[in-house]
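Only a part of the assembly is drawn; its chains keep their places, and the rest are absent.
Order of writing sets the chain letters: A and B. Residues in each chain are counted from 1.
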Amino acid sequence: MTNTESVRIGVWFVGARGSVATTAMMGAAAARDGNATTVGCVTEGPDFQGAELPSLGNLVFGGHDICETPLPKRAEQLAHAGVAPARLPELVRADLAAADAEVLPGTPVFDADRSQREITTLLARDLRSFRERHELSRVVVVNVSSTEPRPSPRPEHERLEELERALDDSEPGREILPPSSLYAYTALRAGCPYVDFTPSLGARVPALDELARQQRVPYAGSDGKTGETLVKSALLPMFAARRLHVLSWSGTNLLGGGDGHTLSTPENVTSKTSSKQRALGESLGHPVDGDVHIDYVAELGEHKTAWDHVLFEGFLGARMSLQFTWQGCDSALAAPLVLDLARLLARAHETGHAGALPDLAFFFKDPVGVDEHRLEAQYEMLRRFAESLGEAR
Amino acid sequence: MTNTESVRIGVWFVGARGSVATTAMMGAAAARDGNATTVGCVTEGPDFQGAELPSLGNLVFGGHDICETPLPKRAEQLAHAGVAPARLPELVRADLAAADAEVLPGTPVFDADRSQREITTLLARDLRSFRERHELSRVVVVNVSSTEPRPSPRPEHERLEELERALDDSEPGREILPPSSLYAYTALRAGCPYVDFTPSLGARVPALDELARQQRVPYAGSDGKTGETLVKSALLPMFAARRLHVLSWSGTNLLGGGDGHTLSTPENVTSKTSSKQRALGESLGHPVDGDVHIDYVAELGEHKTAWDHVLFEGFLGARMSLQFTWQGCDSALAAPLVLDLARLLARAHETGHAGALPDLAFFFKDPVGVDEHRLEAQYEMLRRFAESLGEAR
C-alpha cells in the first residue's frame, strides 16, 4: 500500500465546471484536510480497505469544459444552493483555483472549423500535458458533461479499423462520433481509463470497446445511479423474492439544475428515460406497465424529487401499492461516486484490467456488459472485485 | 420427489379462524384446483423446485381457536373485505367445511379451571388425534393467533427441567407460560415442528429451545414480515452500501382488522414496535432517531397503510429524505408465507433439522438466532437452505 499511497493519480473531468465535477473536487480537498467526512463515498467503507486504491489526497484534478465560470465561483453557487456548507468554498479556494488552472476548452457539440481527427489530436495533447507536468502515474477520464442527444447508429462505429479511417477522412463540421464518444476515443487512445457517468453514448460503441481492449485500458459506465433508479434497484428484488406480481411501475422525476434543463429537451428525455426503464424490464422478466417522466422545474435547483408508484398483485388477486418520494441533492449523491470510480479505475488499470468493467454495475443505471440490476447483488460483485484488486500482484 | 408427493402433511393453526389462517386455507384449496395462482408463495419459485417440499394439495388443515365463526362464513367476510374474489368462498366451501370440522377450542388467555399441565395434555390430545385420524406423516403447528401481551421473564423459563417441574406443580388460574408458549410447548413435546408467525413469546424461551433440540424438532419465528419492515429490510442495505448516513427513520402504521384491534392496547404495541425497531438498529450499526407508531383505524379493515420517513445525510452534509407509503392487504401478504413455512418446516423435520432455523430469517421481522436483516442476504440464506433440503438423504 505504501507504494500506491505515494503515486499521484490524475482525474480529468469532461464537464469540469459542472455541478458534479465541482462538488467532487471541493469534497476531495475538504475530506483530505479533515473539513468534511467521506459520507457517501462507497470505497471508504471497510470492504475496500484492502483494495490498494489511491487515497483521496493523491488525486490531481483537471479537465475540459466549454463554460468559463471559474471553479471557486461555481463552488460558491453550489454552497448557496445548499449543496455544500456556506463556508466550505472559502476553505478549499486554493485547491479549486489550482484545478481551475487545469481546465481547458473542450470541444463544443458542433465545431464548424475542425475535423474530428484534428479535435481528438488537440484534446489528447491536453491530456498528455496534464500527465507530464504533474508526473502522474496515470490519468482517469470521467465524463460528467451535459447529457447529449442520442445519435443514430453509424456503420463506422462497428469496427475500430473503419472508425479510424472515417476519422482520418473526416471534414470540419461533420460528425462521425458524438462529443462524448470523441472524448472516450481520445482517452482510450491515450491509454487513460474512462468512465461514462452520463447517459450519453460515450464508450458504448463496438469500435471503442475494441480500442479499449487493444490499448489494455479499462472503462466503465453508463449513467450514474443516484435517485429513482437507485431506490428501484433496491426494491425490485423484494417484489421478485416474494413473488409479488408487479403490474405497473410509474415514475415522475422533477429536476432543476443545469442538467435538468438539458434533459428537458425531448430527445434527451428519451435517452435518459429509456436507460431508466431498462432495469425494470430486465429485472422482473415480464413487461411492466407505466411511464417515466422527467420534468424540468427550474426552482428546484440542485434538489431533485422523484415519485414512484408501484401497483402489484398478491395472493388471491389482492391489489396493493407502494409509493415512494425521494428528495435528493443530485450533486451530493453523484460526487462521491465519481471519486469512487476514479479510484477504482486507476487501480483496475494498474492491475491489468482492460475493456468494460461489468463488476462496477452498482454505480450505474445502465451498466455496461451485465444484466444484473439488483442492488445487493451488484454490491456483492463490487465487493469481490475490490477484493481481487487487493490480491492482484 | 414421488415419495414426498404421496405423503400428507398436517398444518395445525393456532388461531385457525383468523384472517391469516382462513386466507391460507382458502388459497391452498383454490390453487390446488386451479382457481387461483400461487402469486406471493415464495416456495413456488424456481429456487425451490428441487427442495422436495410437500405440495399444496397434500396439506391437511385443522387447528385451535377460541372463536366460533365457521370458516366458510369467515371466508365470505374476507371476500367482502376485498381479500379474495367475491366468488372464491363458494368454490372452496367444501374444503373449508372439512377444515372447520377440525377446528377445536383452544386455551383462552386466562383459564381459571385448569392447570397449565392439564391444558397442555388436552391440547396435545387434539394434535395426536388429528395426526392419527388423517394418517399424516407429520403435523406442523403454526401460531397465527392474536398477538398477546409480552409477559415478564420467569426463572423457570430458563431450563427445561425446571419448566417441567413448574408445569407439574401448576395450579388452575396460575400462568407459568403465556398461551403462545404453551402452544409451542405442546407442539414440540408432541414432536411437531412449530412456527411463530406472531410477535408473541411462543418458542422464544430457553427451556423450549432445549425441548426442541431434545425432541429433534425444528422451529422458526418470529413475527411474519409483510409490510413496513419488509420494505425497510429492502431499503436499509441501500443506505448502508452507499454509505449514506441515516439520521432518523420514523414510521406510522395504520391497521384495521382483528389484529389491529388487538395491537391497539398499549402493552401489545410495545411488543410489536420493539420487534420492528430491532432490525433498524442492528442493520445500521449506530443508533437512529425516530418513533414507530401503530394506530388502529377500524375502517381500514384488512388494508394496512404504512408511511415511513427517512432523513439521511450525504456528501458534504447534504440533507435528503426518502418517504414511502405501503398499502397492503395483510392477510393476502401473510397467507402464502404461512403455507411456505409449513412446507419448509415439514421438509426440514423430515431431513433431520432440529432447534431454531435461522435460515428462515427472510420471513420474519424478528428472526430467531440471527442478526442478518438485509432482505437480499436473507433470501440468499433461504435459497441455500432450500438447496440443502433437496440434497438431503
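Just so we're on the same page, a contact is a pair of C-beta atoms (placed from the backbone, for glycine too) under 8 Å apart; a residue touches a chain by one contact, two chains touch by 3 or more.
As the structure is a prediction and not an experimental result, all values here were calculated from the model.
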Note = Quick tally, homo complex: 2 in view, grand total of copies 4
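The definition used in the following text is that only the chains that are shown with their structure count from here on.
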Query = In angstrom, rounded to a whole number, how far apart do the mean CA points of chain A and chain B lie?
reply = 44
Ask   = In the complex of these two chains, what residues of chain A are touching chain B?
value = 23, 26-27, 30, 36, 38-42, 44-45, 82-85, 88, 230-231, 234-235, 237-238, 241-245, 313-329, 332-333, 335-336, 362, 374-377, 379
